[in-house]
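Note that one protein chain of the assembly has been removed; the remaining protein chains are unaltered in position.
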Amino acid sequence: MSDARHEVDERWILRTELLWAFGVGVFIAAALGMILFTALTISVNPPSNVERIDPKALHLSGEFAEHNLGTTVSGDGTVIVRAIATQFMFVPQCIAVPANRRVTLRFASPDVIHGLLITGTNVNTMVIPGFVAQVHTEFTRTGDLLMPCHEYCGQGHSEMWATVQVLPENRFKPGSDGRVSCAQR
Amino acid sequence: MRNVDRLCLAHFWVAFGAFLFACLIGTWQMWVRSPLGANIGTPGQYFMSVTAHGVSMAYVLTTFFIMGFGYFVAVTALNRPLPGRLWAWAAFWIALLGVVVTIIPIGLGKASVLFTFYPPLTASAWFYIGLVLVVAGSWIWCVLMLVAMSAWKREHPGQPVPLAMFATVANAVMWLWTTIGVAVQLVFQVIPAALGLVQTIDVGLARTLFSWTLHAIVYFWLIPAYIAFYTMVPRAAGGRLYSDTMGRLTFILFLIYSLPVGMHHLLMDPQHGNAMKFVQVLLTAFVAVPTLLTIFTITASLEIAGRLRGGRGLFGWIAALPWERPMVLATGLGFVMLGFGGFGGIINMGYGMNAMVHNTSWVTAHFHLIFGGSVVIMYFAIAYEIWPRLTGRDHMSLAPLRMQLWLWFVGMMVMTLPWHWLGLQGQWRRVANFNYADPIIAGWGPWVVVSLVGGFVLLISALLFVRNLAVLHRGTVVAVPRALYAVAVHPPKRVPAALNGFGLWNVLVLVLMVLAYGFPIAQFLIEPSPSAIVHRVR
Amino acid sequence: MISADQSSAIDSDPEAADDVDEAALASVLRTVPLGAAVLAGSTVALLVIGYLIVYLLVFIPRGIVG
Partner (left out) sequence: MTMSQSHERTPSDPHVLDQPWRLWATVAVMSTVLMGILLGVVVIPVVQGRGAGLDAFTAICRALGLLPGSPAQPQPLDRTPPTPVSQVVWTPDVLQILARADIAKGRAKVQEVCIACHGEAGVSPSPDFPHLAGQSGAAIYKQLHDYRTGSRVHPQMTDVAKALDESTIPDVAAYYAGQPQRNLNPVTLAESPRAIVNLIELGDPSRNIPPCAACHRAGAGGPIEAPVLAEQHAEYLIQQLKLYASGQRRNDVYARMRLIASRLIEEEMKGLAAYYRAGFR
């Protein structure tokens, strides 16, 4: 094959590859575009909260004191859930939350790395000793959901799970102290 | 075979020995966590097994296979003896010593921290020291690959380095870059804690340093499969490589974009802000480019082969391909698994969408399909292709080889497809025994049994694989010398320095790492995270 | 085991010519990447469309995450 034709073919092949690369670029732009679009319009982010807290003295803190855990509804109606992920138990073991209303969940670990997800929802975060993990979400379906620890934290990791009761608006009634606990069934 | 066949065989047998062991305990794990194996085995045994399965598959099978295959490529692609052969044997023994030193504490239950270490949980110091030895051995291999290539380039000035060697050295350079993260974490944080020199550990920094390694290490495992795609599959199929330039570009893109993206493993971590998470998600999207380029280039190369063999029409070339050859069959099956695994991957990297699947069986399905599926099936195909060259004996018949590849494909698909569905339901990872009494978990039972069946099929395939190789050592059929590496449609005559070396790309990687990882790591040096007490597993 | 240092045909020139006939290759090259482009293109399109569907129909309905 004469060198000239050889030269032409090679550039033709590179052109097909470039065309393909352009197509790939379009697909990547579509994927990233969806991420960017939802981030800009409805603020979809991964949960991040660079808030340092000393895990060694967590039980001496006010916010994560034993009696302050669980769901509280503050004066202006914001729902905040505080829970501890500790070796081999979530405290409290049952969390009540309202449906279709913005909820902020805050977790902390006094010992090792834990992680949690709530089945069927987008609540998912690692709980790193040294930081307060915070997830803002809205529960779109009512019912009892499972909240397991999904990061290896020791021999009791498989038994570490809690229940989340997503209550419809009318049954989510905070007490006088603004706290809501699980309906005992 | 010039002076390396025993060196390569030693590496491959250690790799495939660890692989078979890991398949056995992997199947046991699948059984114990299924409804059929409820209440069998204790958490201690289960997490010991998970640690051993992870270390064997992720550190032993991969590192030894890549080293062995690298030596083979350095000798056959460059067509010159391996420089520093004694160093290569030293590296082998150091790495093997490291494996032994790691496996013993695991077996004694003193290292049940899984293969991805979860400080402040800390195992026996020997567990980490063993892994450092394995990495040290692999570093010696990297130097040997660089020396081999530069020696060849001195002897052939201005000529393009053969693609197989260029890719192997790209892999070595990437491995040198990425092991910095885990080396710093182990040497400065985890090993001092394991030795008891310090009582606390900065967990935020430890996870960030480990994430530095965590993604490029999977591309370190993946590149030998891509070397096979580019340099062996076209010839095995009877065609030509569609574009050599695109091959070089693919391995360069892997080197550049697999390094500054590790934080997509930390998307759900609280200790990093959204800003750097988004930067690394965007860069992760570009790490899909080389794979998508490869799919096109290799499919085009197969199309050439198929049409040369008389394939007509738009897809007639597919049927015309020589599917009876293991390398071609493995590529076809590997691409299907790469498709499913890749789909799992782009969902994982979906920034906020990661919250839907992080640490669920969806992720387990992703890496079993891509590493366990398309990469390991190409490891099989490479082994089948080069064993005759190493042992001088040829396969009696290709049927058992094809059977083994099909079993691996079917087993992997049956095991991992249910995991995608379970992952979306919220099935979380690393559970010794599920509470099948819980209504939500009870619904998962049948699917776990289906994936268990896939696990058994994989075990049979693994046993058959080792049998197919072992048989060759006593085989009677003398190997007929056949050329191995593919020829490109336009073999490169002169190649820009950028496509023949890594100077430019190392500079770009340095800049990318500073921009992508600079702040996330500096954040802990400026203000360390509150330290956590070390919890020793002894 | 073939003795280590005896170079055998297996070590023949790595880029040894294969039995591909140049003319056939040239004629094949007139249509080649079309099949690959359609096959790979549709697969990748399927993947990205699947990604968008999962993003909109599975992820978003599970509630805002921030």
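Just a few scattered comments:
We just call them A, B and C in the order they show up, numbering each chain from 1.
To be clear about the criterion, a contact is a pair of C-beta atoms (placed from the backbone, for glycine too) under 8 Å apart; a residue touches a chain by one contact, two chains touch by 3 or more.
As the structure is a computational prediction, the values presented were derived from the model and not from experiment.
Across the complete structure, the visible chains that the omitted chain touches are A, B, C. Of the listed residues B:176, B:198 or B:464, the one in contact with the hidden chain in the full complex is B:198. By the touch rule set out above, chain C reaches the unshown chain at residues 66. In the full complex, chain A touches the hidden chain at residues 11, 14, 18, 21, 36, 39-40, 43, 45, 47-51, 56-57, 59-63, 65-68, 74, 78, 80, 82, 84, 86-89, 91, 93, 102, 104, 106, 110-112, 132, 134, 136, 154-156, 158-162.
What chain B contributes to its contact with the hidden chain is residues 39, 42-44, 109-110, 112-113, 121-122, 158, 198-200, 245, 256, 260, 271-280, 282-283, 286, 432-435, 437-438, 493-500, 504-505, 508, 511-512, 515-516, 519, 523, 531, 533, 535-538.
Just so we're on the same page, only the chains that are shown with their structure count from here on.
Remark: chain A and chain B have CA centroids separated by 29 Å (rounded to whole angstrom). Taking each chain's centre as the mean of its C-alpha atoms, chain B lies 18 Å from chain C. Taking each chain's centre as the mean of its C-alpha atoms, chain A lies 36 Å from chain C. The residues of chain B that reach two or more other chains are 242, 292, 296, 300, 346, 350, 352-353, 355-356, 489, listed in rising order.
Taken residue by residue, chain C touches two or more other chains at 29, 33, 37, 40, 44, 47-48, 51, 55, 59, 62, 65-66, whereas all remaining positions touch fewer.
Only residues 22, 26, 29, 33, 37, 40-41, 44-45, 47-48, 51-52, 55-56, 59-66 of chain C touch chain A when the two sit together in their complex.
The part of chain A that touches chain C in the complex is made up of residues 1, 9, 13, 16, 20, 23-24, 27, 30-31, 34, 38, 42-47, 102, 120-124, 135-140.
Those residues of chain B that touch chain C in the complex are listed here as 1-6, 75-79, 162, 164, 235, 238-240, 242, 292, 295-296, 299-300, 302-304, 306-308, 314-315, 317-318, 339, 342-343, 346-347, 350, 352-353, 355-356, 389, 391-392, 424, 479, 481-485, 487, 489, 491.
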